[in-house]
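The structure appears below as structure tokens.
With one protein chain withheld, the remaining protein chains of the complex are depicted in position.
Per-chain numbering from 1; labels A, B and C assigned in written order.
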Amino acid sequence: MSALATASISQEVTPDLANKLLYYMVMMRELEDRIELKLYRQGKILGGCYTGRGQEAIPTGSAILSRPDDYVCPSHRDMAAFLIRGMTPREILAQYLGRVSGPTGGRDGNMHMGCARRRILPIISSIGASIPVASGIALSMKYRDEPNIVFNYWGDGATSRGDWHEGINFATVQKLPIVYLCNNNLFAYSTPLDKQMAVENVADRAPAYNMPAEIVDGNDVLAVHAATARAVKHARNGDGPYLIECKTFRIGGHSAHDSADYVPDGMREEWSKKDPILRLQKEMVDREWASEQDFKQLRQGILDEISEAVDWALEQPYPDPATLEDNVYEVI
Amino acid sequence: MSALATASISQEVTPDLANKLLYYMVMMRELEDRIELKLYRQGKILGGCYTGRGQEAIPTGSAILSRPDDYVCPSHRDMAAFLIRGMTPREILAQYLGRVSGPTGGRDGNMHMGCARRRILPIISSIGASIPVASGIALSMKYRDEPNIVFNYWGDGATSRGDWHEGINFATVQKLPIVYLCNNNLFAYSTPLDKQMAVENVADRAPAYNMPAEIVDGNDVLAVHAATARAVKHARNGDGPYLIECKTFRIGGHSAHDSADYVPDGMREEWSKKDPILRLQKEMVDREWASEQDFKQLRQGILDEISEAVDWALEQPYPDPATLEDNVYEVI
Amino acid sequence: MALTTYLEAIREGLLEEMRRDESVFVMGEDVGAYGGAFKVTKGFIEEFGERRVIDTPLSESAIVGAGTGAAINGLRPVLEMQFADFMACGFDQITNFAAKCRYRWGASVPMVIRAPSGGGIHGGPFHSQNPEMPYVHTPGLKVVQPATAYDAKGLIKAAVRDNDPVIFLEHKNLYRSIKEELPRHDYVVPLGLAAVSREGTDLSIITYGWMVHVALKAAETLAAENIDIEVVDLRTLMPLDRETILASVKKTSKAILLHEDTLTGGLGGELAGIISEHAFEYLDGPLVRIAGADTPVPFSPPLEEAFLPNADKVVEKARWLHRY
Partner (left out) sequence: MALTTYLEAIREGLLEEMRRDESVFVMGEDVGAYGGAFKVTKGFIEEFGERRVIDTPLSESAIVGAGTGAAINGLRPVLEMQFADFMACGFDQITNFAAKCRYRWGASVPMVIRAPSGGGIHGGPFHSQNPEMPYVHTPGLKVVQPATAYDAKGLIKAAVRDNDPVIFLEHKNLYRSIKEELPRHDYVVPLGLAAVSREGTDLSIITYGWMVHVALKAAETLAAENIDIEVVDLRTLMPLDRETILASVKKTSKAILLHEDTLTGGLGGELAGIISEHAFEYLDGPLVRIAGADTPVPFSPPLEEAFLPNADKVVEKARWLHRY
């Protein structure tokens, strides 16, 4: 299934679009579940392990609108963005398993992946650092007078970094073609929003840069999609950056080892009811575009795809230690 | 003349207050003129040389409201703040001349001075760096439950630094007692405002932090004074930071060697008409509080004071090179 | 009696200092209810409240800058960087401001920046680095890295009491992997003093942090071959304890300079500079540096293993140098 072919998508929701969105959300969910709840717990995945459980609507509803020549700069909650840009479950699993066949060839781990060919910026671990970089990518597009744009994803915590401010200020002064997707999941690790900022919404910061912004229900993939379509139009039109704040919640812990005891009682349960996948499915059923049976089938197909990919990835070789010092420089 | 004694000043403008404000503005003007137009040009002052010509109203109208236990964190345009906090022309000249009797003992030069005893933060050359530091000073006041506040000065250019954002975000989240004084002189070195930010006013950024802000005519010392009084009340009351944006213009170049050819034709002339010293004098004459003769006398007294201070400073010894490695650490 | 881990030792040291001195407080990302990413400040907020245990926004530069401001004005902040790698985000505040306060205007900055550093935990390029050198190289800063639980507690207490800014590097790989019985009484380990972790006569290995344990392991292997290794644990990287370093090299006449940090521009060079200038006449062989490879720290286990120094690599070089 090639998502990028849908880039010139109409803004209307069609059964076809809904199916695509559902596919990527379910793939993200199941892939991350396999990674965190199976492979990580089995000790097959080492180091950190982050998922975007409950936030699948954000990367899905937005990245689906990217064109092949656009650039996507995801955060560590945006697995679907990688998938939509063409990164395969095989490659992603190889990355998590530290195999040579992953997008970083085992040099980096977990979500810290990217791919130049598919125009995916690898995640920069220093939170907020992608924002100036996204500005530079957008600058290069403007420099060459290309119609391309950048999708830049980050969380509520990232907004506190100096880089966030510098990057957005630079982009707004230069009127660069960027769509910002904020996943405001109310926490940065254990830090709740009111210890992160004195305003209620990240979008409240947009006027400080003379940048349009809107707030959407981040668990409603169709709402994210519609807002992104508006933002893309704005950015591609040369009108500068546009911010979409997606209100959501991180259903899992910050990472696999975090039990998230700091989350107030009932909050997870409350938000679990707003599951973006169930929500889209309900919408599809209501519109009579699909049935529970279809969803089961879809899920089963995805589980099979993942199982096959896991088998493949587990057979991939580790990088050869003799290559340790390769590619630090082009020539030295 | 002790400015800090006036710290419990009423907000009403009295002849006494007007005289004090005038004194500091004229002292700043004449002292900086002596430094830049005489000593620097004579080659007696080495390195950089910055002045706040035309911006005297900002540090004067505000710092005059500081109490002895408040902390003042000036920028390189705020000579009057140093004077008001009790730093003498002698010491300041010794600083510029690299003598041991200056506040940094010759270790640092020009406006990069400060004084722990008088609670003046020395200027940190990295523009914007004082903002997180001011937060920390304010935090220590809140920590000890003291009624003191911090006055933090910076320019329009500083607002682009990540530190500016991080510092203000920290202060607003923690509701720290800080009065921010922005001197928006429309340029940062040669960079005009529209290449610095996509908004018209620095104050447009305050809502992004849920911080009150007002814009004042930065060339009107009484307006600066009145706004600062409101801000001080707010901060001392425990209501958190408050921003005053002072619109002004840098009459000189960025530093002594800059002829500022990039300033659009007529702009300097236009702003010169708004000279804050002449403006206060006119107000005082209108109110029949003083005459031209008084102003001449005041200026002459100041010139004498400066001449005496220059003579004194020129006779001060340079630091002993044998002390080079002293005081890098307390003990090592 | 109970054994205390390296992590617990730091925690206890901090707790004791906070109880002793009301001006000590901790600040950083997730240090409050969560107790810090590695749980070093677990339980602190319950004992000291939000006033003395401050959860900050995700802003390393603000944390360092505000810490410095508070220190200037009489407090003793202990700042936590979630990973040492992200100290880079507060680099200007640390090196251009905090480090220079005393020199420029005589202001004390009694501040500690705690930072979990080092590899061996599959953290990859952003969670494994050893960032000591820029700070060792900045006049005005002190830099510490304990290798044992005893030193971890004694050094954190000394760092908190010191009146200069101290970068306190905690090795993540030691946090829970080593423990020992600690004295019950209040003790400090003074900054600036190295320790001889193992006495020997044939060859000195000068090192710090995790690598002390690697050196000791190598020394055991070599002891079986009748090569008698002395291991010097620097403990404080700035100021270096030249006396102990030079005394060891003058005794053994051969030295391996070992660190996990990358080779080029690492501390091994500084040690070589000191030794080759001040113990030249005593040297019976080249100064041998063993260090992390000159690459980012890779994630995948075979690569990370190849990146890191280990006992085998040390043994091999030590044999060569001993034969020299």
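The rule we apply is simple: a residue touches a chain if its C-beta (ideal position, glycine included) is under 8 Å from a C-beta of that chain, and two chains touch if they have at least 3 such contacts.
None of the values given here were measured: they were computed from a predicted structure.
Every shown chain that the unseen chain touches in the whole complex is listed here: A, B, C.
When the omitted chain is restored, the residue from C:E16, C:D228 or C:E270 that touches it is C:E270. Considering A:G54, A:G98 or A:G167, the position touching the chain not shown turns out to be A:G167 (whole complex).
Within the set B:T60, B:S75, B:T172 or B:Q196, the residue that contacts the chain not displayed is B:Q196. Contact residues of subunit A toward the unshown chain are 71, 103-104, 107-108, 112-116, 121-122, 124-126, 129, 131-141, 143-144, 162-163, 166-167, 169-170, 173-174, 327-332. Against the chain not displayed here, subunit B makes contact via residues 46-48, 98-100, 104, 106-110, 112, 124-128, 157-158, 160-163, 188-191, 195-197, 262, 318-325, 328. Interface with the hidden chain, as seen from subunit C, comprises residues 85-86, 88-89, 91-92, 95-96, 99-100, 103-104, 125-126, 133-134, 136-137, 139-140, 238, 240, 257, 262, 264-278, 280, 283, 285-289, 293-296, 298.
One rule holds in what follows: only the chains that are shown with their structure count from here on.
Rounded to whole angstrom, the centroid-to-centroid distance between subunit A and subunit C, based on C-alpha atoms, equals 36 Å.
Centre-to-centre separation between subunit B and subunit C, using Cα means, comes to 41 Å.
Subunit A and subunit B have centres, each the mean of its CA atoms, that are 46 Å apart. Of all residues in subunit A, those touching 2 or more other chains are 160-163, 195-197, listed in ascending order. Counting partner chains per residue, subunit C has residues 56-57, 59, 61-62 touching two or more of them.
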